[in-house]
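The complex appears here minus one protein chain, its other protein chains still in place.
Order as written gives the chain letters A and B; numbering starts at 1 within each chain.
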Amino acid sequence: MRSLIDVVDLSTEELDGLCETAIDIARNPERYSDACRGKKLATLFFEPSTRTRMSFEAAMLELGGNVITMEDASSSSAAKGESVHDTARVVSCYADIMVLRHPKEGAAFVAAKSASVPVINAGDGGHCHPTQTLADLITIKREKGSFENLTIGICGDLKYGRTVHSLINAMSRYKGTKFILISPDELRIPDYVRKNVLEKLDIPYEEVSDLETAMPSLDVLYMTRIQRERFTDLDEYERLKDSYILTVDKLKTAKSDLAILHPLPRVNEISVKVDDDPRACYFKQALNGKLMRMALILKLLGSENYSEEPRVTLPGPACKNRACITGVEQELEFLYTEREEGGRKVRRCLYCEAETV
Amino acid sequence: MRSLIDVVDLSTEELDGLCETAIDIARNPERYSDACRGKKLATLFFEPSTRTRMSFEAAMLELGGNVITMEDASSSSAAKGESVHDTARVVSCYADIMVLRHPKEGAAFVAAKSASVPVINAGDGGHCHPTQTLADLITIKREKGSFENLTIGICGDLKYGRTVHSLINAMSRYKGTKFILISPDELRIPDYVRKNVLEKLDIPYEEVSDLETAMPSLDVLYMTRIQRERFTDLDEYERLKDSYILTVDKLKTAKSDLAILHPLPRVNEISVKVDDDPRACYFKQALNGKLMRMALILKLLGSENYSEEPRVTLPGPACKNRACITGVEQELEFLYTEREEGGRKVRRCLYCEAETV
Partner (left out) sequence: MRSLIDVVDLSTEELDGLCETAIDIARNPERYSDACRGKKLATLFFEPSTRTRMSFEAAMLELGGNVITMEDASSSSAAKGESVHDTARVVSCYADIMVLRHPKEGAAFVAAKSASVPVINAGDGGHCHPTQTLADLITIKREKGSFENLTIGICGDLKYGRTVHSLINAMSRYKGTKFILISPDELRIPDYVRKNVLEKLDIPYEEVSDLETAMPSLDVLYMTRIQRERFTDLDEYERLKDSYILTVDKLKTAKSDLAILHPLPRVNEISVKVDDDPRACYFKQALNGKLMRMALILKLLGSENYSEEPRVTLPGPACKNRACITGVEQELEFLYTEREEGGRKVRRCLYCEAETV
């Protein structure tokens, strides 16, 4: 039995397999309409994310399965102090697979260790949100035909956007990937992404502050939202914000087969008038997300005989990441893993993967 | 593909067709129990209305379909600032038909224009709530056998009650309809209903302030709630409220085949003791509402080839109705339609239908 916590836990072959299944589902939906007959998916949302929840529920229903929902944490046993461990054990009695969204980093990992059914991470704080990345990847694949030799522009908030880091990570596996990272100075990608991914794997990238200059060379443009509250200097925000809004006008110099992506929800960072442009792929991305979730549910429900290689763990002091699940979950051992990263040994918390000791 | 925003968008023939289907469903439920197999209904409630939501969900399940639910706006992407347009586009990827309840007038119209699946308006602010009116109409039809030659008493708050205006509008189509409008002075029907419907179509009506005098002549009595907060003079409220409460006693002079309707929820405007009177139809109305929703879902899901005649629209200044969706939805053009009403040209907002320019 297998769970999905992070998209990098999937091998390239597994990722390709998921894409193939998703595309086959899109072509032959009737072949899958009874695939999960009699199975139940539980969606456990300890913080709201209606879009993601509905996508998973639609996915399970289209596979012929059923759904039980916990839409809102405030009405849950968790409000009475129940641990993620207990929730996962109990919900294993009610459902065949569960989807967890939780504000604490590492929560999905704890659930996966405790549950007797597969767990899908639908976002654990700022840590991972693998099914969003799967939606991004399949959209690139379907629009561009291949993952190779693509120049990918990523625009907006590159500092805090977990989907951005995850996409960089995932696309860095493929031959010929080049990134153009478009952001204001305050919101450039964090050092650990630059060092541990781009430089380590020798991926060509440019950092620019201007969307219009970058536009002509892009095969893929991944837009994100710039949140006012991320700026220390609000004058700077006011001065900059319009330059990161995608308009019909700014698209004039773009390639005719550009694919424009956005994880949604959008606020105003893409003009509604762009929606009618055939290069706008962000609503297709929502559809693709559902297809990938269907493929993933099928894969995990069929993984009874899978057993994960146990990770070597070391006990240690309390994790210092304040968003880590270990800070709130009762009787959880503080455990660490050690690995080579950029030529040095790094010790990371087993749960939230923060380097805090 | 067709949506339902307002009950007056249905022709008399279509309305009769829905009633026939609903009655056939009541008689032969097994014939319909697989009619929507494999289809999904999304219920999107941006303000709570449990009764309406459950009625739609029960309807879809009895047709063999499935349901995905957004019970509460506060846990939605809308809370992150997502537009109705984007929500409708994305949910079109997850469901085959959607039901929308929204506080802003015109929201369902915006959703219908953006969605690629049919949209049913389950209430857009004070504007329309067509499936409540469908429940009212089928109840009159089933109880009285026909829509013709009925004297209809409407009692309570006739000023603010959107179901009241909608019922007057719909019943004014039929031969021999007569209204007795029973309300305190402060809560009489608005001028535009009197002029644009009753006087324009030459429908006989009386306005009275006393339920007991009106009672003997009524074929149908439609009760509504009088809300304390509607009164500017609370002494007036205290003096009047009991005279608009329906009791066993007040029913003594009523016809033996009177049909008592109420849109529910009731607070205390009908005594619980009236529930056992065979003339009390308000719980049947709830059942009928489900049947009409089933008929409507079937009709709309079967409307792939329907294409609406485009309305002639004119650009104009911002709509002045503060409850209009145009005040909050991003990049929505201000558009108007022009039509003859009571001998003069009237320009109305395309979205909320307010006459604001």
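Just so it is clear, contacts are C-beta pairs under 8 Å (C-beta built on N, C-alpha and C of every residue); 3 or more make two chains touch, one makes a residue touch a chain.
In this text, all values refer to a predicted model and were calculated from it rather than measured experimentally.
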item	value
Chain not shown: contacting residue from B:113, B:266 or B:279	B:266
Residue touching the undisplayed chain, where the options are B:57, B:124, B:157 or B:353	B:57
Option from A:14, A:34, A:82 or A:257 whose C-beta touches the chain left out	A:82
From B:287, B:328 or B:346, residue that would touch the chain that is not displayed	B:287
Chain A, residues in touch with the chain not shown (by the definition above)	38, 40, 42, 66, 68-72, 74-77, 79-83, 85-86, 89-91, 93-95, 330-331
Absent-chain interface as seen on chain B, which is shown	33, 45, 48-51, 54-55, 57-58, 61-62, 67, 69, 71-72, 264-268, 271-273, 275, 283, 286-287, 290
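Everything that follows uses one rule, which is that only the chains that are shown with their structure count from here on.
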item	value
Centre-to-centre distance between chain B and chain A (centres being mean Cα positions), rounded to whole Å	42
